[in-house]
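In this view, the complex is presented without one of its protein chains, the others remaining in place.
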Amino acid sequence: MEAAHAHDDGHDHVPSGLMRYVTTTNHKDIGSMYLWFSFAMFLVGGVMALTIRAELFQPGLQLVRPEFFNTMTTLHGLIMVFGAIMPAFVGFANWQIPMMIGAPDMAFPRMNNWSFWLLPPAASLLVLSLFVPGGGPGAGWTLYAPLTVQQGMGMDLTIFAIHILGMSSIMGSINIVTTILNMRAPGMTLMKMPLFVWTWLITAYLLIAVMPVLAGAVTMTLTDRHFGTNFFNAAGGGDPVMFQHIFWFFGHPEVYIIAIPAFGVVSQILPAFSRKPLFGYASMVYATASIAILSFLVWAHHMYTVGMPVEAQLYYMFATMLIAVPTGVKVFNWVATMWKGSMTFETPMLFAIGFLFLFTLGGFTGLVLAVVPVDVQLHDTYYVVAHFHYVMVAGALYAAFGGVYFWLPKWIGKMYDERLGKIHFWLSIIFFNIAFFPQHFLGLAGMPRRIPDYSLQFADFNMVSTIGAFGFGMAQIFFLYILLKAIRSGEPAPAKPWDGADTLEWTHLPSPAPYHSFEDPPQIR
Amino acid sequence: MSQDVKVTNRIMLRKLAVMSVLMFGFGYLLVPLYEKICDVTGINQIVKADEIGNTQVDDSRTIIVEFDSNSRGEHWYLKAIDSKKTVHPGELVEVIYELHNPSEKSVVGQAIPSYGPAYASQYIKKIDCFCFKQQEILAGQTQRLPVMFVIDSSVPDDVHTITLSFTMFEVEGAIVDEKES
Partner (left out) sequence: MKVPYISKILATCLLLAVPCLSMAAWNINFQPGNTLLADDIQQLHLIVMIVCVVIFVGVFGFMFYAIFKHRKSVGHKASNFHENTTVEIIWTVIPFFILAGLAWPATETLLAMRDTSSPDMTIKATGYQWMWGYEYLDEGIQFYSALSTPQGQIDGTEPKTENYLLEVDNPVVVPVGKRIRVLTTASDVLHAWYVPALAVKQDAVPGFIRDTWFKAEETGVFRGQCAELCGKQHGFMPIVVHVVSQEDYDAWVAEQKQKISGKELGAPIKLVADSQ
């Protein structure tokens, strides 16, 4: 074997030690690094979330000062979005896409290495911003001008971090698009690709389209701060609201950049455990594509209260409601996939069902928020916080958990402890709802978001929410234990541990998947 | 991977890289685009005299125009002499704002107009305005600044009150161009 592809540039054997990971161009190594990195960032962002919740346990200021509180909300958002969830799905993409389309590796292995190694410096800059004079960024993850212009050096570090993260995402996306379009095994037509691959193709295009726009927005902030430009300064003929338009032109597609790969993961898991093919494959592809396109046309629904013309509000309301149609199609397809199946409920399936149930709940609160007059009451309150945590945590994160349990046997060749996995699921889902469901009520009653202290009428639900948040945090430490236990002493996994799984990595490769797979492309029927 | 695939990969890389660079440019393009939209709808217009369409005075209707002001910076304050006027659409209106500088330092400022409701900006046609250029005010002085405008007769029937507001911003380190003043 070794000799056969020794000429194959660079990835001919498994190097050992630390240098293996620094220099690796192997998609599996890089995928693992992405996943571990995102888990580490998930814990860092989680500690920040718990700092926020601890301060909000009771009315009054007990633990942190308001300015530090603002830094926590800002960095929690940025780290979870750019450091945890997005890299987690890039990790899945790296591991799975080549195996699922029968390719030997990603199209640009060396660039793949660079995209990953840009992440740790960027994350360090974000964390470092806490320790520079003036403190970390405190303008919220949305970085609205002109508050950003007032901030200290931490804001500059944040802006650089976003530039680097953006670069990494764009390189990763170019790699993914090229891999999917050019490296499929013979016979693997686009409409035969597993849905996970489809969702990543669409996501990667979204990323290439909007990450540069975010880079532009923060660059304008940077030049407004230091080089005398007036993009967002009314005194110089600019407009603070323009930042919001540019930001959300990126920001709304970003929501789907996070959600669409999650749709992909769930679309692999549900059929596998229902022992039944995915219902409406073609309509899933079209629905995903139309969600992606619509996501470019609705950005200002995040800004109903800035004082835009009423005609604009009407347009954005209708366009936003329209997104409910393809999203509904997806949900119906998933339920139809389960319908008349022969289901079993291993941990990946539990997380997929948890995703389906709670993501849909988040979708419905999204519909409530799309209605302008209602949103004017709920905008910038905890209702919005609850809404997007249902989409991001119960949506994207649960899909990621499901994906890890689903593919772990293929990745490490060992099974996780099924009983512990189920406990992790139930702890997560119960504590998640204790943490976030009451926040709907807080928002309805009028508690603004991003405040370190609140009036007495909000005390009870905040206390409940904090208890839930700490429980949820503990459950994730337990998840780490489950992973380590599986890696150390898991039962050996068969090549295809799940009855209904039918993609190439299960049918054509042993567990664990060999370091080099599909050097010779498989034949697809 | 074969040489063929490598070549097509390279081409695809180049295309996608160009696409991302173009999107970066598009981010910046949103700025003039946004200004253009504001221009067309008349929001946030600053330094240009408006063209007057209909000069027919409509005596049958009256509109209350409120004159508001905001002063940014510690050196001055801006205030309309009349806080409001009742006018007919089509009628030429002149209002005087007073800019007072009680400090010991002369200041240069730029006023930015704004309208409530925002869509009223389409109907307030400014013929002359102190906001068309920067204003310098010497220490301890008070200056009278005129605004001349017409409310376009096409203003919708249900509009009864319009606010015209100016925010005076200090232009830091600016020197008034002699030709301009």
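Observations on the structure shown:
Read from first to last, the chains carry the letters A and B; within each, the first residue is number 1.
Note that a residue touches a chain if its C-beta (ideal position, glycine included) is under 8 Å from a C-beta of that chain, and two chains touch if they have at least 3 such contacts.
Note that the structure is a prediction, hence the values are computed from the model and not measured.
Counting contacts over the entire complex, the absent chain touches A, B.
If you put the hidden chain back, the residue from A:Pro121, A:Pro146 or A:Gly473 that touches it is A:Pro146. Of the listed residues A:Trp95, A:Phe279, A:Phe355 or A:Trp411, the one in contact with the hidden chain in the full complex is A:Phe279. Touching the chain that is not shown, out of A:Glu418, A:Asp460 or A:Glu491: A:Asp460 (per the contact rule at the top). Shown as candidates are A:Gly328, A:Gly413 or A:Gly471; the residue that touches the absent chain is A:Gly328. In the full complex, subunit B contacts the hidden chain through residues 44, 66, 68, 70-74, 76-77, 79, 83-84, 100, 102, 112, 114-118, 156, 158-161, 163, 165, 167, 169. Mapped onto subunit A, the footprint of the missing chain covers residues 59-62, 65-67, 70, 138-140, 144, 146-147, 150, 233-235, 239-241, 274-283, 305-307, 310, 313-314, 317-318, 321-322, 324-325, 328-329, 331-332, 335-336, 338-345, 353, 356-357, 360-361, 364, 367-368, 371-374, 376-377, 379-381, 441, 444-446, 448, 450-457, 459-461, 500.
By our rule, only the chains that are shown with their structure count from here on.
Subunit B contributes residues 1, 5, 8-9, 12-13, 16-17, 19-28, 30-31, 34, 38, 41, 43-44, 46, 72, 110, 112, 118-119, 167, 169-171 to its touches with subunit A in the complex.
The residues of subunit A lying in touch with subunit B in their complex are 104-105, 107-108, 170, 173-174, 177-178, 181-183, 208-217, 220, 231, 234-235, 237, 239, 242, 245-246, 249, 307, 309.
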